[in-house]
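Every protein chain of the complex appears in place save one, which is left out.
== chain A ==
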């Protein structure tokens, strides 16, 4: 677990995201347009991974971007990077949608849609993104099976940790610690610790 691979050097992603958010907080629509260009792909991708349904995913992505615009003044750099803030908002919304009564009735449809993963050409194929995916995959493969399953079932599928415990047939307390252990390993492998 020692090899930390550093990818995109900070700042290589064009405009400085913190600066953009500061401008957005004061109503700068151009800055918001630039911010959108950087974060919309990851936002939509994550939501789509959780919800599966393309139309619902776009709706939720739109809600998230409007939330970013509305709450830009709430962003605090000392609490984490812009991308982490936006992706946390996106994940929260996607999970809320999955858990809503509405979506609960769609669970079966969701399961049926499992096979309809995004077509290959829909996946952003920039080199940077491919490297990112490879690194994430490599770091995930360094986890124990229960660590990996508990993190990915919760994060990519929107299951509660109780559901994860049931699915994996593991006691609740164990899931909590495995999830945390898995995230510690991921954090160290991805080099996002402070």
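Please note the rule applied: a residue touches a chain if its C-beta (ideal position, glycine included) is under 8 Å from a C-beta of that chain, and two chains touch if they have at least 3 such contacts; residues count from 1.
We adopt the following convention: contacts and distances are computed from a predicted model.
Missing chain, UniProt name from the options "histidine kinase", "Regulator of SigK", "NADH-quinone oxidoreductase subunit N" or "Energy-coupling factor transporter ATP-binding protein EcfA2": "Regulator of SigK". Counting the whole complex, the residues of chain A in touch with the unshown chain are 25-27, 29, 32-33, 36-37, 40-42, 44-46, 48-49, 55-56, 58-63, 65-66, 69-76, 79-81, 83-84, 86-88, 90-93, 95-96, 100-102, 118, 122-124, 129, 132-133, 135-137, 140, 151-152, 154-156, 158-162, 164, 173, 175-177, 179-183, 186-187, 190, 192-194.
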